[in-house]
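A protein chain is absent from this complex, but the other protein chains hold their places.
A, B and C are the chain letters, set down in written order, and residue numbers restart from 1 in every chain.
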Amino acid sequence: MSSIERSPWLIHYDASSCNGCDIEVLACLTPVYDAERFGCIVTGDPKQADIFLVTGSVNHLNAPIVKNIYDQMPEPKAVVAIGACAYSGGVFAECYNVSGGVASTIPVDVYVPGCAAKPESILDGVVRAAQILKEKEKAMRATRKAERKGRKAEGAQR
Amino acid sequence: MTEQHNGSIIPIEIGALLPETDALRSAGWRLVQVLCVGSADGAELSYSFGLDLEMRSLRVTVPAETPLPSVTAIYPGAFLYENEIRDLFGVRIERIAGDWEGKVYDVAMGKLFSKVSIKAISSEDPGAATGGAASMGGAL
Amino acid sequence: MPLLPMSRVILKNFFSRPATRLYPFVVRPAFAESRGRIAIDYPQCIHCGACARRCPANAILVGKEPKSWRIDAFACVTCGLCVKVCPKKCLRMDNERPKSADFADKDSRVESHVTPPAPEAGGPNGA
Partner (left out) sequence: MSGQDKRVQDAAHAPREDFVKGPTVIPFGPQHPVLPEPLHFDLLLEDEKVLGAIPQIGYIHRGLELLVEKRDFADYVHVAERICGICSFMHGMGYCEAVESLLGLPIPDRARYLRTFWCELERVHSHLLWMGLAADALGFESLFMAAWRTRELVLDVAEETAGGRVIFGSAIVGGVSKDPSDETLARCIKALALAREEVKRLSMVMLQNITVRHRLEGVGVLSADAAYALGAVGPMLRASGRAYDARSLGYAAYGEIGFETVVETAGDCMARAIVRAREIEQSFAIMDKVVAAIPAGPVSVPAKGMPPKGESFARLEQPRGEVVYYVRSNGTRNLERFRVRTPTFANVPAMVEAMRGSSLADVPTIVLTIDPCISCTER
C-alpha cells in the first residue's frame, strides 16, 4: 500500500522560464486536464511537497533557491524538469545569464519534453514521478527494515 | 508605416539632454523608452518620447567614463531604464531617483553589452559559434 | 445573480459531458498542424549539416565519419527551422509528441541514425 503514489503533492518553481511551461503547468490543474484526478495538490510549502516541478533553466541567482526548495522537501522526493530549457537550456543555452539545465543543480528524475511542454506530457511526467516516488519509498522501507533487523541482532548478541 | 513607427531621431549633445527633455515634457510628450547601444568607446543612448501616435527620439553619444545626467527628475518612470543601462552597459548615469546600486539583474559579469566584453565572452566559448552539439555535450 | 440564468447553467452542467479529458486512458488525436517532433527519412539524408548549423537549440548533431544523424528530442524546441532548410526535404514535422523519459533513460531521449561504415552503405539503422 503506497499512499504517496495515490496522493503526491506538487510544488512548482519557475527558474528562468519564458512562462510558456508555467502556464501549461497551471493548465494541468484546471478542469480540462485536471491533475487532481491523480490526487495531486499544488502546495506552496516545500516541507509538504513530494514532487518538485521545475520549469526553465537555472542561473546563478535562482540556483540557490532551487537547491533550497529541494533540500527542504522530505524524503522520498522526485524532481520533474519540464521543457527544453530545464533539460539543456533550450534556445537560451548560449545566453550569458543561463548556466544550463536543472540537472546541473539538483538530481532530476523525470524529463518532460517540449517547448512549451504540452499538458499531456506534463501529466505523463507527474504520473511517472509518482511511480518513482513509490519505488523510492519501497527502497527506503527496505533499508529501514534492514537497519532495524541489524540493530535487533546486535541487541541479541549483547 | 515605417515612418510612423520610427519617428524622427534627433542627435543632441549631452549638455542639451535635460533642457530638451524638459521642453518635451512641457509640451505633453511622455517617455516611451530609453535605448542603449554599446560600442567599444562608449555608448549611444536614444530617449524616445511619444505624443499620441507620434514618436520622437533624442540621441546622445556618450564617450566611455563620461557622466550622464539622469532624467528621473523630469520623468520619474525612467529609473528602471537608467538602472538597467548602467548595469548592462556601464554608462555612468548620475543622480538616479530610485537608485538600485547596480542590483537590477545582478548578473555575474559586468558591462555585458559593451562591445569589448562581448568579444571576450565569445572567445571564451568557441563551441557556441560553431553550433552543433553544444547542448548535447551538456545534457547527455 | 438572477434565478433564471443560474438554473439554466445548473441544468446545462447536469446534462453536458464533463470538460475533463481522461488523458492517460483516453488520448485525443493530435491536430494535423500540431508541432510534435522532428522525424527523418534517414536514407535520403546527405549529411550536409544544414539542420545542425541552423538549429536554435543545438539539438541536432550530424556526424561525417561514420555518417550519422542524431537529434536530442528533449532539447528540440520544435521550431521547424531544420525542416525548412533541409535541401533534400527528408526532415518533417510529426504531430506526435515525444514521451516523457526518466533521467537515466538516455536512449529514449536521443534518436540516432548511424550509417554502418560498410561498402554498401545506405540502410537505415535506427537505434
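Note that in this section contacts are C-beta pairs under 8 Å (C-beta built on N, C-alpha and C of every residue); 3 or more make two chains touch, one makes a residue touch a chain.
All values reported here derive from a predicted model rather than from experimental measurement.
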item: Neighbouring displayed chains - absent chain, whole complex; value: A, B, C
item: Residue of A:13, A:52 or A:70 in touch with the missing chain, whole complex considered; value: A:13
item: Contact footprint on chain B, counting only the chain that is left out; value: 1-2, 4-7, 30-33, 35, 37, 48, 52-53, 55, 75-80, 98, 100-101, 103-107, 112-113, 118, 122, 128-129
item: Touching residues on chain C - with respect to the absent chain; value: 1, 5, 9, 19, 31, 33-35, 54, 56, 77-81, 84, 93
item: Residue numbers in chain A that touch the chain omitted from display; value: 12-27, 30-32, 44, 56-57, 59, 61-62, 65, 90-92, 94-98, 115-116, 118
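To be clear about the criterion, only the chains that are shown with their structure count from here on.
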item: Mean-CA-position distance for chain B and chain A (Å); value: 39
item: Numbers and ranges of chain B residues touching at least 2 other chains; value: 134-136, 139
item: Residues of chain A whose C-beta touches two or more other chains; value: 87-88, 93-94, 103
item: Chain C - residues contacting chain A, complex; value: 18-24, 27, 56-59, 72-78, 97-103, 109
item: Contact footprint of chain C on chain A as seen in their complex; value: 31-34, 37, 84, 87-88, 90-91, 93-94, 103, 107-115, 118, 120-121, 123-125, 127-128, 132
